[in-house]
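As you look at this complex, bear in mind that one protein chain is not there, while each of the others sits in place.
Showing chain A:
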Amino acid sequence: MRLFTHNMLSSNIKGVANGFPLRIEVEQVLEKQVDFNPDFLKNLFPKLEWKALVDAARTMGYAELPEEADSLMLESEEFLRKFHHALLELHLEEGALVCPETGRKFPVNKGIPNMLLHEDEVPDLACNQVLCPTICERYGKVD
């Protein structure tokens, strides 16, 4: 698992209000080279939670990212190279992701986080308050 995935993942255990960011427990980190593509970085930047990325990279042993970042910095190749390395070249190979609210651990083996929930962790599926009336009217009620 690389840090762009970590930056998107959020614990969806039943009852958890804010499952982001998952804390990283490191046993093994691998580095693999990836072709540098500034366009991808610029496109993804607005969707990232920067602080979570900085903290995650530091946990993985890479402390070169600035604490704060704004879109102007995307003009700097030096910044982009560091951003690229943190986002795409660090792999959490062995370890765990920990839900910030419940402390539940999602193990990471061979680079793959196990996000399977136990039966009692699956969230209840309450109707989406905003969408339901309109959509039920339009397409018929599902449940």
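The criterion applied here is as follows: contacts are C-beta pairs under 8 Å (C-beta built on N, C-alpha and C of every residue); 3 or more make two chains touch, one makes a residue touch a chain; residues count from 1.
Convention: contacts and distances are computed from a predicted model.
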> Absent chain per UniProt: "ATP-dependent DNA helicase II subunit 2", "Cullin family profile domain-containing protein", "Methyltransferase type 11 domain-containing protein" or "Rab-GTPase-TBC domain-containing protein"?
Replying inline: "Methyltransferase type 11 domain-containing protein"
> Where does chain A touch the missing chain, residue by residue?
Replying inline: 1-2, 4-5, 7-12, 19-20, 37, 39-40, 42-44, 47, 49, 88, 110-117, 119, 122-123, 125, 128, 131, 135-136, 138-140, 142-143
